[in-house]
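A single protein chain has been omitted from the complex, and every remaining protein chain is retained in its original position.
As written, the chain order gives the labels A and B, with residue 1 at the start of each chain.
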Amino acid sequence: MPLTARGEAIFERLPGAAPRESTGAIGCQIVRHEELCIGCGRCASACPSGATLKGDMFDPMQLYSAPPDSRRGAIGTALRAIARHQPSGSIAVPERVSAFRTIVFDASRCIGCGACARACPTGAAEALPVPAEEIGAGVSG
Amino acid sequence: MRCGVFLCECGGNISGVLDLDSLADSARTHDGVVSISRNQFMCGTEGRRMIEQAVEERGLDRIVIGACSRRFQGPTFERIARELRLGENAVAFGNLREGCSFIHRDEPAKAQLKAEKIVSAAVARARFQSDLPRGRTFLHRSALVVGGGIAGITAAEELSGAGIDVHLVEREQSLGGYMARLSKTFPTEDCAMCSLAPQLTGAALDPRIHIRTLTDVTEISGPPGEFRVKLRQRPRFVSEACVGCDDCTAACPVSVSSEFELGVTKRKAISRPFANAVPSLYAIDKRGPAPCKSACPAGTSAQGYVALVAEGRFDEAYRVASGPNPFPSVCGRICTHPCERACARGEVDEPVAIAALKRFVADHVGPETVIEKVPVIHSEKVAIIGAGPAGLTCARDLAKLGYRTTVFEALPVAGGMLKTGIPDYRLPKDVLEREIDQITALGVELKLGQRAGKDFTVDGLLENGYGAAFLAVGLQKSSEVEITGAELEGTERAVEFLRRLNLGKSVSVGDRVVVIGGGDVALDAARSAIRLQQTSGREPNVTLVYRRTRAEMPALGEEDEQAIEEGLKVEFLVAPLEIVGKKGRVSALKLQRCKLGEPDSSGRRRPVPIEGDVTEIEADTVVLAIGQDIVCDFLEGCEDVSVEKGQIRIDRDTLMTGKSGVFAGGDAAATGGWTAIEAIAAGTRAAHSIHNYLRGEKLFEVWPAKAAEARPSAEELARREVGQRIPAVLLDRSDRCASWAEVVGGYSEEEAIAEASRCLACAVCSECEACVRACPAGAIELDQQEETEELAVGAIIVATGHKEFDARRKIPLGFGRFSNVVTQSQLARLLAPSGPTAGELERPSDGAVPKKIFMLQCVGSRDCTSSGNEHCSAICCLFATLHASLIKQHYPDVDITIGYTDLRAPGKSHEEYYRLVQERGVRYVRGRVGEVMEEADKSLRVRFEDTVTKRKNEELFDLVVLSAGLEASAGTTEIAHVAGLQQGSAGFIKEYHPKLKPVDTQRAGIFVAGTAQGPKNIPDTIAQAKAAAARVVSMLSAGFVLTPAQVASSNLEQCIGCGICESVCPQGAVKLSGGDNPHSVVDANSCRGCGICAAECPSGAMTLGGYSDEEILAEVMV
Partner (left out) sequence: MTSTAAENTRAPETEDGAERKIVAFFCRECAYAAADATGNARVSLPTTIRSVLVPCTGRVSPLHLLKALADGADGVYVAGCLEGQCHYREGNLHALDRIEFSRALLESVGVEPERVQMFTMSAADSPKFVAAARKMHETISALPPLKRK
């Protein structure tokens, strides 16, 4: 996937920067906590490199692991009450269902800018600092 | 919560099945229930009193109603709650009637249990119900009425009477709509225009009614009460100065089918639909440049002079043809005429012979035209280098602008390539000389034999009094070709060869001539060689060799045919390898045979050599005609001007070279192709640019912006009759080869008029400007532009009307194919005193009064096939009856048969009228027509079945009238899209409720009236228009409206600004705002309360008033 306009802008500010797969990281490492995700998609809109996308599948386990007072948690509680067994894997999501989509994160495209973590309202996307010695040699800004 | 439960017996409907006492006992057990009441009719006054009393005495803050469906009495109880200041959302409903007692009458025990659950659920829900905030919208005391037919005019008048400002918008050029077309109206048989005209005048004079015609509504936004409306007004091209004298229509040469007369007659490109039109101004139907004009580099209004030729107005045609082009006679002969390639007639049969018509008109009028010197009004002098078409055109245009111009020409003659490149048999020299003389007659000075860089320098001119210079030096030598033997005696270069020939120098060719090349120059050289051979008494022996095939040849198609007739031999797919010499003279040409390969950058297929296939052709003269090149002498003493790749470097927009004040154009600095017409165009543009430069104005792009060209649709073209162009007369072969006489003859007057009449008038207005010259008031403004406008209005009435069903869709009935099959509306025009026949009934084929008429009802109505509509068009039975009656009264002997499906005459006095007309002798036959066939004498054979007698009939009629039904007009469909209104069958606007709210639409504040809502007659239309106006008055009289209670709202603390709500809202009512930290904001006026956003919100911030998750789940969980 080509870079988005925002991605281009970020690269302009960071001379020598390149996606993670070629240089390692340019900033931070992203850790995702899917149990906190509410599927709003802000991370995907914020991501400049196409590393974070709203997927077409949904893992029902996310309903079980969500906080019980959240919307997903409430559905999880209801589903658990009638379930005959554990969810048997991800399900396809119809077009018009927006929030029940598992976020697809491709670490190899991540540029480590942390935009997703800043955009995430629930802490599901977390940006951990990467020690300076691990940062790719080409980065100077 | 202090909740009261009110149970309704519904006069036994509920209590007859359910035990309400037991239900009350069960309800009493619920938490928060402090009062229980029951009544026979809770919705009545007694019930209301009980509620009031309980609220007051028991301090209730919630009310639970156990009664009928919320859809029936919900508003009643909500109103009570509102009036008791509890807010309408303090009421919860349990549907005990439709939801229980009515549907479970035979299972009372189970019904009782269900009723208990229903009440329990309502109580549970009530706990979560809270008061909903409502905003106020203040109302603009103005209205928009869309559509200026009788419905729109009536509504506007009514609104104006109530003191409301009205913007009345009509897409046609006049108000009046369909009613203006009618002759008389049923059942009173009074004249339609007599009732309509005073209304039209009234609207025009009313200071509160602001009329905009030729205007479309492009956008409606904002809430009811303060709608924002965007309008787009198309140009009328006629100003308010128009006095309605009609001189312009007499002058206009373009006639097209009249929309107002429904195609019964024609109108001019400038027209007024009817005498009482409002506004009374004429308007020009100008649809953009015609394809021919658009294709002409010089922008000549070809359609304009063609139209004038068709009318025999040759002087005016010449004026149009010579306007942008000082060489009409020349171009009429040698132009590559891109106009003809663009001509839409070419899609029907053959393009109009535009160039030949130009030649006719220029030859016919040009010689007699006396040119007067134009006074010099500017002090600056302009030097033009090169007296070819570009230079001379530039000189002429500058002279017309009042400049003193001098044209410097290196050769002893003027005309450039027109003179030295094109042989006499294509362009007689006297034709060219005449047109050059006309240019010098304007005051242009010609200095011949002056070569730039040698006899003078450009910089020298600029230093010695010239303000600007235009370099139009052309391409004066043949391109150098690298071929062995090019230096041999007998090798000629085409440009130089032709120049010597055309300057009258002695030129000779051998007995076997080979010309290399495939362009116009190659053909000119070849055909000249043939003539040289023949005039010196030899047999023609000239061969043209070309690398590709005839399909790729750039020369004009008709010309190579003529050349072959003259004896030219052509070898395709051969590339020259070597000119073979003997004793320093040419003896043969060695050729490589080729085949066609892949297309190159020009799109033509590239010739590929066939290995080893080499041939030789004997020759004593070889003419190289492979391109032309620039001669750079002029650069001497011309600083800052540069030549790159054989072209002078210029700014393409302004034609200025690297040196300020020096411009260039024509073949030496081409902006398109290297043709005469492109050189002429460059000359004109350069004159503009030089004028801008000398007047100290900013140089800007001088090429006119390309406007979208007007072209008839494929459907319209398919309807045109196929014919053919009138061929030009060619000089006989034997005569022409032995002389230099012109090969192609011109048209005679009759031929020219006939050929010009083939024009399809693509753009309708041809931009010939005949009206500009004819208008005594100076009212024609051809440069008017489209305008947009934004209005704020409180309410909108849609009165966009209907259109007649297109009877062509019923193919067996012959409409559109047989001239004597007309529609009922067309008949109205034929019967109208103001119509094309002044009210005399004439059948279209021959103008005779028809003796036998068949009227067929339900054409496209009450028709379940895919080509028709299911609905009854409501007016056709009486429309036909009216016309039959009118005809019978004027022509008692005419025999009229009306073939109907069912005769429908409801409404006041309609049945009586039908009986009266029956008594007048009109025959009504219940039956369907199978087919209408045309006889040789244009009378019509109608096959129909009488479904009463079950007899099949076949009779001959003089005229068949189709009662085509009604469909939504294009304007109705357009406004439905713009305003977001629902359309029902056949496109009519859906009313909010067919009985209770017949003039409301689905969108609050927008009302509908007239045939936009459905087929109806004039009195019903007027009644509906007045009803719609009354709705607007009552709405706007309130001063403000409350925003609806049941709308979405977002909790700012929970909102995470993800924007899902914005993306799913079908009304566009939810928007993200707040920059970097966005949150959703609901426009309560646009929100219609569907709740899609609340269901999609991932954080739970979005909810719907009255339908929160808690409220819904409380009901579900019990």
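Keep this in mind: a residue touches a chain if its C-beta (ideal position, glycine included) is under 8 Å from a C-beta of that chain, and two chains touch if they have at least 3 such contacts.
Source: prediction; values computed, not measured.
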Listed residues A:78, A:107 or A:128, member touching the removed chain: A:78
Listed residues B:28, B:110, B:538 or B:719, member touching the removed chain: B:110
Hidden partner chain, touching residue among B:123, B:251 or B:1104: B:1104
Interface with the undisplayed chain - residues on chain A: 58, 60, 63, 71, 74-75, 77-89, 91-97, 100
Residues in chain B touching the chain absent from view: 69-72, 93, 95, 97-99, 102-107, 110-111, 113-114, 117-118, 121, 1002, 1046, 1064, 1066-1067, 1088-1092, 1094-1096, 1104, 1107, 1109, 1112-1113, 1115-1117
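Keep this in mind: only the chains that are shown with their structure count from here on.
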Residues of chain B defined as touching chain A within the complex: 1056-1060, 1063-1064, 1096-1100
Footprint of chain B on chain A - complex, ascending: 38-42, 45, 70-72, 96, 98-99, 121-122
